[in-house]
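First, the structure itself, so that you have it in front of you.
Only a single protein chain was left out; the remaining protein chains are all shown in position.
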Amino acid sequence: MTQQNHGNAHKFGMVIDLDKCTGCGSCMVACMSENNVPFKEDESNKKDSITWMRVYKLTNGKSFPDTDVCYLPRPCMHCGGKGDHGHSPCVSVCPATATDYDYGTGIVSQIYTRCFGCRYCMGACPYHARFFNWWDPKWPEGMEEYLSPDVSPRMRGVVEKCSFCFHRYQAAKDKAYLEERDTVAEEEYQTACTQACPSGAITFGDLNNPDHAVHQLVNPDPHHCGRPRNPKAFRLLERLETNPKVYYISEREWVRKAGDNYLDGEWEKAKMKKTKGHE
Amino acid sequence: MKVDRRSFLGLGLGAAAGVAVTPATWKLMDDSSIWTQNWPWTPVPPDGEVTFEDTVCTLCSGNCGISVRKINGRPVKIEGTTGHPVNDGGVCLHGISALQYLYDPSRVKSPMIKTDDTWKEVSWEKALAHAAEALGNIRKADNANAIACITDNDKGTVSGLFKRLTTVLGSNNYYTMDTMEKAWATTIDAVNGVKAHVGFDLKNSDLILSFGSGFIEGWGAPVYNFQVNARRKTHGIKLIQVEPRLSNTAAAADKWVPAKPGTEADLALAICGVLITKGLYNKKAIQADDPSFKAFAKMAQEKYSPARTARTTGIDVASIQNLAMAFADAEKPVAIAGRGKGDSAGSTREFAAVYALNCLAGNINAPGGFWLMDKDPAEVWPSIEMDAMATQGFARAKFVETDTVDSLMAKVTASAKSPVEALLVYNANPCYSLKNAKAVTEAVKKIPFVISFSSYMDETTQLADVVLPSHMFLERREDVSLTGPVPLDITALTRPMVSPLFDTRHPGDSVLSLAAAMEGSVAASFPWESYDACLEAVKAPVWKALSEKGSVVKEPVSLVKKIERMDFSLLLNDTAVVAAEGDEATYPLVLMPVDNIRLTGEIAASPFAVKTVSDKVLKGTDSFIEINPETADQLRLSQGDEVTLTTPVGSAIVKVNLFDGIMPGVLAMAHGLGHTMAENPYVGGKGVNVNALVGPVMDAISGLDAAWGIRAKISRV
Amino acid sequence: MDSALIPKGANRCPFPVFATGIAVVGVVLLWGVYAMGLCWIKGLNQTNMNDYYGFALWIWADLAVIAIGGGAFFTGLLKYVLGIDELKNIINLAVVIGFICYSSALLILAIDIGQPLRGWFIFWHANVHSMLTEVAFCLSLYFSVLTIEFIPLILENRQVDKVPFFHNLSHNMHTAMAVFAATGAFLSCFHQGSLGGVAGVLYGRPFAFREGLLIWPWTFFLFTWSAAAYGPCFTLLVAKMVEGITRKKLIKDNVIHLLAKISGWMITTYIVAKIIDTIYWIAVTAPSLGFSVMDFYTDNAFYGIWILFAEIVLGGIVPAVILITKKYRENSKMLLLAIILGVLGVCLNRWVMVLQVMAVPVMSFDTWALYIPSWQEVATTILPVAYGIILLALAYRYLPMFPQEKELSTEK
């Protein structure tokens, strides 16, 4: 399967323009609403709050009035893993194959009915993109009426995470099959967060398709597992070789630097190298 | 045969072996795991046909177009309508959460009457009769003017019906809640002597100079502005934010100018002064020899010289001059005001100063500028009938001169016996959203009879005597006019997306049935069979387009044709300076309420929205105050410390959040927490309502509430 | 009352005293069972674990008991495979401890998973790439082996042994024990290793991640080695404790010293490897991922560099030196100190490899996550201890666990 599908495989990914993001939280709520994410009375313990899409607030660490703030939305990165072979940090550790890497789409699945709740995948994920259902999901009386049938509600004791709204791909494919088309158009498959973002900061599409906006925005380097060639783009924790499919763009240097860990002086060196490389 | 333990051993082993070679064990093992995959208490949403239906969101004044995704007619998701002039597919977190408002546990599910502090669900007939009787008694006592009515604004037919009801009952005490639009309108009226609706053509501007507006934090039409903000990167629109705190807008801005709190007007005037001195204003737009302009110019140049203003604002002279130069150099600059989301009014002096900047730039009614729009409500109302009681009541003086609920409440507070004997409240929650909310609550308690038309058991409704619950917006058809400061003139029609869940009514129908219950001239003034009939009749001029297309978009918008005068003499008035209440010696710090896009005001935020709120704004049931680490150091406070925050108005226990982006000496606290709805523990009972800590300051010019903060002190608990 | 069950010639306390002791520990056990029940019925919300701390206190306990239970496989290996016959005098104890530790580990795993009824998916839908799958398979297989190793000892109970069938079974099993011991040692090497691998393969967690050999990170080998090294320490510690409580000498000193010496040399080699691993990690692995070593030990209220010092010096070098030096080893106080430090050292290592891994932030804008277990977690973690004490007490009372006991008591 792996080999077979590599030729015409899609690689769905996301590009988030951090200069456009205002931290408004639409993406978070669009995601919760689209994916039947439950909520509890108290959600202020963020270490125990299911937010497939979470917006982090980053500060540049400088004091008044040189302070700067940037919001960074963090969905599941759908890592390709080392060498982009599909051994994502989480997929490779799941003992029961409850999460797998789809070589046809590059999407990391999570199957709630297979998961038995060992939470090893959560420990493996450096992005904290995975959430455990510590509680039975519960909606106030009558509110379960708004639940969508496209995403199955999770039961207590299993892990869940962002699926790049895979059900929307399923629906788009359904339509394509009926219309006897082979492909799904770029606009036919968009995630709920992309669609909702009032700033248009999120772009979603096939990174392998040069016609798609995501490809054009970051210009992924196929020889380096999709590393962005756009100097303003970066991926979170690039150095861990998790090879995420979520890219960020920012004009602000401190933001790009915050995307990874650097020893003292390393960033400056890396920057020099990068500029040289682009000359 | 003797039965001993070996027999039992045999029995056990035999049973085990017997079961092992049947399918039972294996099937049961499989089935038990399948059982966990289908726990009966985990909901299974029914599948079906997907459809989309469009309506308009009325949670704020932005009026975004929303598309409701339905499964077999059951709404499951809210998305932005692609191509809608306000939001073009985008949608804010509150709009997306609208279905949570539909199923909100604090919805009032049927009419209710309160007797001896306990609520009782009653029939509509009974509730209406009860309300009609109370109102009738006041009228019979020749005191019709003691009936007051509060609505959110005076736009649209439902507000029109409330205003009409108040009038025909015999009262001129109809009030609307303060907003920045109201403040802008007053300012424009004072300066130009025209009635206009303000719109900013930000999309086509190239420099936005914002004086404390939460431009991307819910100001005006939030999604519209998000999209303007996103255009900045591609269209080279610069944003400069004047504000003492690094808000999200300030963070997104090209330049952040942290002026001391409350000195925004000074800075704007100083910039005016520099522009005038350097002759960098639009000569065509300004008649330089006009005596009133001369007086204004003199004041701006002298009293607000960069040197003097540098001291007041904390912004150095060079920066002030650079700001002025940037404004002058821009081709299409625009200055905006209206603090935070603009949910409250503000200082007329501040609005006027900012307006003066726009006038100097000559951008009034220009592309990319400041538009004075002439919006025709396109409504035809039949004449009213007033009986003797009504005529007599209406002839009396209004309780307070200005149209502000603050003043009304202050009047009630000040009087031994409430002059208001009955209060009708629709789409407003003064007990929560007005400043000094505790005093307002006490005032409302003094009013003998309160009728709430709310869909929710909010703070004001909790104090009511009768609730005539309304459908929430997804359950009703209603015309809505865009009131946010966007350069658009749209009247839209909301449509029922779902049949009403509870025994509620359309507020328009509630007014009609209340009027019918009053009989006589009151009933006669409402000749329609139903609200729907009323809507169609009143909106007759645009009904065809409205009902067919769902909205009437006037394009191009009509602008105020002629501006006869431009008089900024109101700025010469020193008393217009709005200072923070409290003396500096007792209260060394300044507390500013700040708006947070993820929280709402009047109606509490949804569970989803509250879930997104940072744990540095709300943790458990604790609110946080932002404080500069330097100030915290002086007070020996560190992150998470519990402190008592005291202002001249009240005090609360809050936690400390160190934030480098706030000016030393200033405290910031988020609006929108501290709702009390017990029925909705997902949002109620969390944090502190900052409105309970800040008192209103009546603007010397407009009479609207102009408070932007209050002096405060903190001490460790 | 129960004297008919007590090994012949063994001296045991009166039944009421014994029963009282068991009852006291039983109360603790019941408390643990109650907490366990809560976790099963109400779910893992009974714990203070969260999405950052998906693995917490009892997984540490799990890893720790497996490490210190490593005495069983290693002593078995020494006795049955390498033929160090003196160790037959302590092998029974090692096996019982192993059995207790491994059954506890399995129980903890059954409580730890969010969907216990789906636990068998790990076997049925196994992902062969996962270290946890390897752990589950080897752990359950080795537990079966331990049960087989434990059975002959049970069969030696005075009453059971009288049944000819059981007597013969026991005898036959004894003769085949070398095979089981060898199998056990093999399986043990793997699951101890794969438990080490659990943390070491986390390439998204620079604090835990280690390079390695083929698919196995260095932690794989370090865990196996450390279990072999420190396991006997725990066996010795339990022996000393049993001796202390019963106020009897049960194992001859030469046996103790022999095992201590072997353990000492194992610890020595292990700690050398661990130091090399740590230096490589500090100098190469972590910096290549953008971390300097102090990033892992600063900016938080608990995890300081002291923990690395405690693990390597106090829990490694000190016991190693004591145990390999004849003079120190044969000084009973020094010996006791060494085995206690050893046991603590290996437990600390497991703590670091589970809990500190979860605590260290990886994204530059993330924060340290510290956590305090709930009482349910504490009770559930204590549950195996109580269970272990009871099982050990029963085994000691009714089974001929210490072959030298009789001889030693006559000597006295």
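Every chain is named by a letter (A, B and C) in the order it is written, and numbering of its residues begins at 1.
Just so it is clear, a contact is a pair of C-beta atoms (placed from the backbone, for glycine too) under 8 Å apart; a residue touches a chain by one contact, two chains touch by 3 or more.
Assume contacts and distances are computed from a predicted model.
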Refer to UniProt and select, among "Oxidase", "Stage V sporulation protein AE", "Class III cytochrome C family protein" or "Monovalent cation/H+ antiporter subunit D family protein", the name of the complex member that is left out.
"Class III cytochrome C family protein"
Sole contact to the chain not displayed, among A:Cys21, A:Val37, A:Met53 or A:Val151
A:Val151
Decide which residue listed in A:Ile111, A:Ala213 or A:Leu263 touches the omitted chain of the complex.
A:Ile111
Per the touch rule stated above, chain B touches the missing chain via residues 1-19, 21-25, 27-28, 31-32, 34-35, 37-38, 40, 44-45, 47, 49-50
Missing-chain contacts mapped onto chain A:
1, 4, 97, 99-105, 107, 109, 111-114, 149-153, 163, 166-167, 170-171, 173-180
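Assume only the chains that are shown with their structure count from here on.
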Farthest CA centroid from chain C: chain B
Which chain has its Cα centroid closest to the overall Cα centroid?
A
Note: of the two pairs A-C and B-C, more contacts are counted for A-C
Chain centres from averaged Cα atoms put chain A and chain B apart, in whole Å, by 33
As a quick test, compute the distance in whole Å between the mean CA positions of chain A and chain C.
39
Which integer distance in Å separates the CA centroid of chain B from that of chain C?
61
Residues of chain C engaged with two or more neighbouring chains
115, 118, 121
Going by the touch rule set out above, which residues of chain B reach two or more other chains?
36-37
Hey, which residues of chain A end up touching chain C in the complex?
45, 47-49, 56, 58, 72, 82, 87, 89, 92-98, 114-120, 122-128, 130-136, 155-159, 236-237, 239-242, 257-264, 266
Of all residues in chain C, those that touch chain A in their complex:
43-45, 49-55, 112-116, 118-119, 121-122, 125-127, 129-133, 136, 198, 201-206, 287-292, 295, 357-358, 362-366, 369
Considering the complex alone, what residue numbers of chain C touch chain B?
115, 117-118, 120-121
